[in-house]
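With one protein chain removed, the remaining protein chains of the complex are shown where they sit.
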Amino acid sequence: MTTLESTVDITGRYDPVIGLETHVELGTASKMFCGCPTTFGAEPNTQVCPVCLGLPGSLPVPNEVAVESTIRIGLALHCEIASWCRFARKNYFYPDMPKNFQISQYDEPLCTDGYLDVTVEGRTVRVEIERVHLEEDTGKSLHVGGATGRIHGADHSLVDYNRAGIPLVEIVTKPVTGTGALAPEIGRAYVTELRELLRSLGVSDVRMEQGSLRCDVNVSLSPAGSGVWGTRSETKNVNSLRSVERAIRYEMSRQAELLDRGARVVQETRHFHEDNGRTTPGRSKEEATDYRYFPEPDLVPLAPDAGWVNRLRATLPELPAQRRARLAGELGATDFEMESMANAGVVELVAATAAAGAPPAEARNWWLGYLAQEANKRELEPADLGVTPEQVARIIALVDEGTLSVALGRQVIDVILEAGGDVDTIVAERGLQVVSDSDALGQAADEAIAAKPDIAEKVRAGKINAVGPLIGDVRRAVPQADAATVRTILLEKLGVSGG
Amino acid sequence: MTEQELDVFAGQLDVILGSVARVGEVAAADIEPTTHAVPLRNVLRPDEVGPCLDRSVVLAQAPAVEDNRFRVPRILDDEQ
Partner (left out) sequence: MSELTYLGAAEIAVAIAAGDVSAEEVTRAHLDRIEQVDGMVRAFLHVDTDGALDAARRVDADRAAGRDLGPLAGVPLAMKDVVVTQGLPTTAGSKILEGWIPPYDATITRKIKDAGIVMLGKTNMDEFAMGSSTENSAFHPTHNPWDLDRIPGGSSGGSSAAVSAFEAALGIGTDTGGSIRQPAAVTGIVGHKPTYGGVSRYGLIAFSSSLDQAGPFGRTVLDAALLHEVIGGHDPLDSTSIPQPVPPVAAAARDGARADLTGVRVAVVRELGGEGYQPGVLAAFQEAVSTLRALGATVLEVSCPHFDYALAAYYLIAPSECSSNLARFDGVRYGLRVGDDGVRSLEDVMSLTREAGFGPEVKRRIMIGTYALSSGYYDAYYGQAQKVRTLISRDFAAAFEQADVLVSPSSPFVAFGIGERIDDPMAMYVNDLCTLPASLAGTPAISVPCGLSEGLPVGLQVMAPALADDRCYRVAAALEADHGHPLTEEAPAL
């Protein structure tokens, strides 16, 4: 399979069913069951104690803030909060788990039966939440000696327990049906929206690239209209929002191809590959591991009473959906525009840019336009580009007042992306102030163009590189101008874009 | 375990399991399981950082160490 069949075509024959399991590392100061710090990136095995190492005799004591964060997440997802529930031991052997069991929750999760609405291409889908529960994270293994750093072919492994015991919240959706061809986009939109929600609650820094938000994607296909559910695969190692979408898309295509030729979809865990967007098989889950769950005898039940839950409810911030509704009003944006911004992950950025003084529509244009484009090119979230709303607002202001052209504004952004810096400083240092009638640079450019009409003609006709001599002319006239700026101005005046 | 040990074990386990299966005799449909003698709820600790173990002490007792990590033999492949 070299190219993937389009989801539109696939959904002509099959109804996709997707499910998402998300693990969120809570941003508490200390671990779930002990007082070890949780800071990322510490020297290996320096943030451990008898409890998180599982030394003989050690006992767990649950972190109050972790429990409260879980309840708040459940409330924000419109879940029922259990009035009484317990932790459970999930027993299996693995070196990154010091006790060879994980303290988790089994048949008594803290939160159940909620939902999160996501909107894609004008369609709102209610993703139902099966459960939200609390557990502890495992340590991290490095596999040494193999070609890829993964287990396969490794000679031995090295374990660091700093991460062992960090609080983890697991959020599991119910199977999401009726998504049709938009299944990949809906999966991505769900994780995007969930991430926004978690961020607004302040419970985690939700950085997929650092592992504080992890996603497993389940996909199955059912013959169109049959109502008979297919076998599902579970795909792990989905480390970005884009990967969520690609993984679903790939699985739909792979499973459709199998089913088309009468083959069977195997129930298994698959591994997503960032580089080519494919999944490969891992452990077969035909025989599910028996985790021998039983209630954790070292812990007592959690019984959040109504008073406690209501106090926590009162701490909920304005949730993203409500906030967007309010911002839509403030920003004067249509539903479609809000959705575009939400799906591009720029709602907050646009709002902040508007708050910094920019007209909302222009803030939107910049973030959905050039900035989103640059983010995609670099495979980054717009929020991680390194350009602040304040900087964008300043650029917009300079463009609006005529000091910069749009093209020069983009150039400022390029400089910020390259080297950071303050907008006004960059403009001054590089002499980016745009042409005005009294402006020396603009005048020099006009004169250079007028003096060499043949060259001007060539450039207008598309031979961009022919503009070189004109650059030289302008720079002789205005020695302090920098070449890139001059080029931009000339091209602008000649009415061509030149990149 | 040797074959002989296994035989002895299996016999003993049978006897033990047989006797403990009696537990099923007791009518238990509506009975709540007991967890603790003095029922406790919501025992939690504040989210505060406390002292960690010194790494040298942690690794001193380890059977094998490399790069300040616990070294273990190759894990059987669970991915392909």
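Every chain is named by a letter (A and B) in the order it is written, and numbering of its residues begins at 1.
In the analysis below, a residue touches a chain if its C-beta (ideal position, glycine included) is under 8 Å from a C-beta of that chain, and two chains touch if they have at least 3 such contacts.
These numbers were taken from a predicted model, which means no experiment stands behind them.
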| item | value |
| --- | --- |
| Partners of the unshown chain among those that are drawn | A, B |
| Among A:297, A:332 or A:386, residue touching the chain not depicted | A:297 |
| Residues of chain A in contact with the chain not shown | 50, 53-62, 89, 91, 93, 95, 98-101, 157, 159, 290, 292-294, 297-300 |
| Hidden partner interface residues of chain B, rising order | 1, 5, 9, 12-13, 15-17, 19-26, 28, 31-38, 40, 43, 45, 53-54, 57-58, 60-64, 70, 72-76 |
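Just so it is clear, only the chains that are shown with their structure count from here on.
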| item | value |
| --- | --- |
| Geometric centre distance via CA averages, chain B-chain A, whole Å | 37 |
| Of chain A, residues touching chain B in the complex | 28-30, 34-37, 43-50, 53, 61-67, 86, 95, 141-145, 150-152, 154-161, 271, 280-283, 295, 297, 299-304 |
| Residues of chain B that touch chain A when the two form their complex | 35-36, 39-53, 55, 58-59, 66-75, 77-80 |
